[in-house]
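Removed from the display is one protein chain of the complex; every other protein chain stays in position.
Each chain gets a letter, A and B, in the order it is written, and its residues are counted from 1.
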Amino acid sequence: MTRLLVRLADAVLALLLAAMVAMVFGNVVLRYVFNSGITVSEELSRFFFVWLTFIGAVVAMGDGSHLGMDSLVARLGRRGRMVCAAVSNALILLCCVLLFLGTLRQHEINATTMAPVTGIPMAWVFGVVYLTAAGIGVHAVLRLARIATGTIRDDELIEVREDEAPVLREDRP
Amino acid sequence: APAQSQAQFQDRVFRVSNGVSKEHPMGNGLAAMGACTLERTGGKMRIQPYWDGALGNDLTATQSVRSGTLEMVLTSTAPLTAIIPSLGVFDLPFLFDNEEEADKVLDGKAGDWFAAKLPAVGAVNLAWWENGFRHTTNSRHPITKLEDFQGVKMRVMQNTIFIDTFKELGSNAVPMAFSEIYSALETKTVDGQENPYNNIENMKFYEVQKYLTLSKHAYSPTLVLFSKRVWDTLSAGEQTVLKECAAVGRAEQRKVNREKSKVSLANLKANGMTVNEIAPAELDRIRGKLAVIYDRHSATIGKEALDLVFGELKAIRGK
């Protein structure tokens, strides 16, 4: 189930990026070849970028690829790590709840504001936080539950990586 | 007695977001408004401006004002046309002929009619200030006739009517962030842009643009927008002071803006820009070509707003 969701999200991410490339590159070509351009592409590619960022943030939470510092936690024993992970996930959950409530509070304003060029209600853009907050919130709740029951694996206790680069893959030279 | 009347004022700081830098005449307007609120409230109500979009662009700052996380913003109508489509009337090309017309319409019943629409979307307009008449610059050739717009790559405000207007003239309307304009003009990614004199001078566009055409194709009003959520927590006396001081600021802001425009124009010439006007006959052709813009956007703007503004203009011009 989770793997299916991640694959679905990955497909959406790839498609959003491909569409952004098509729109922005298309505009460069149109400008030089036909001296024209599609006016919606600036706005729409920005919105795709927002969706990409906030969907990707959930996926990154799932596979622990958000940037962070693990050097201090790595020095602790299992007990210390459990405490840190508990506090950390509780704070993440708190942030998610606040983000969700904030989006809800602003929903009416965003729903009645239309994007200047495409006319899309801005709730479709800002509303992506519902998804992000819910997704990451659920992740934090599940982690907290497994910490409470002591069933959490050691490798799950460190949820960040210090490397800003994509993980090295087999096809890298 | 002064002591008694000042008891109704509380210590308050109103933070104002500005997209422009503090040298812009908006600074003079806010200084006058701030001096007025300080004096009228015995030093209790303070205006605290933030410049250069430090608190975000017009759109995001307007949203903050609507949700009550920021007290004030000086903004063009652009971020509001999406919520109140009738405000699009001010984006129509060649709506006002001169500043006097704009002042009369905005300070009169038409201005009030638009302002009355704002509380429903979480904002209160304290007064109409101005960014001013917009003109065209480019690096290719002087624009003296309709055909000269053809094929010119123009950076245009991200606004449907503006984009439509320049497309209708045959230009390639390229949307672009304000901070990128200078560099894009310099490297000729775009050929031209359109802005009031003050912006053209402040942004040093004269360094990278040869031709300034006094196209006067649009007048940009500025709203002094106050957060409705915050407004409702103020006493009636505080509200009155804000409104009246915004009017004091308006007088100063418009005065300085118009004086500085003259100086700016002279400076732009001194900096080597070739300045030209469009002959009346050609201007008529351009207006004729743009009549379709009025038709195309009339449904969105709405009959009531159009009739009101055109009616006012007719009355003013009839005299």
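The rule is short, and it goes like this: a residue touches a chain if its C-beta (ideal position, glycine included) is under 8 Å from a C-beta of that chain, and two chains touch if they have at least 3 such contacts.
By definition in this document, contacts and distances are computed from a predicted model.
Note on the omitted subunit: UniProt lists it as "TRAP transporter large permease protein", one of the names in "Aspartyl/glutamyl-tRNA(Asn/Gln) amidotransferase subunit B", "Acetyl-coenzyme A carboxylase carboxyl transferase subunit alpha", "SoxAX cytochrome complex subunit A" or "TRAP transporter large permease protein".
Note on the chain not shown: across the whole complex it touches A, B. When the missing chain is restored to the complex, the residue among B:107, B:186 or B:244 that touches it is B:186. Between the chain not shown and the residues A:5, A:28 or A:145, the one that touches is A:28. On the side of chain A, touch with the chain left out of the figure occurs at residues 10-11, 13-14, 16-18, 20-21, 24-25, 27-28, 42, 45-47, 49-50, 52-57, 59-61, 65-73, 81, 84-85, 87-88, 91-92, 94-95, 98-103, 105-106, 125-126, 128-129, 157-160, 162-166, 168-169, 171-173. Remark: the residues of chain B touching the chain excluded from display are 15, 50, 52-56, 60, 63-64, 67-69, 176-177, 179-180, 182-184, 186-189.
The definition used in the following text is that only the chains that are shown with their structure count from here on.
Between the CA-based centres of chain A and chain B the separation comes to 37 Å, rounded to the whole angstrom. Contact residues on chain A toward chain B in their complex (touch as defined above): 31, 35-37, 39, 42-43, 105-106, 109, 112-117, 119, 122. Of all residues in chain B, only 63, 66-67, 78, 81-83, 121-122, 151, 153, 158-160, 163, 172-175 touch chain A in the complex they form.
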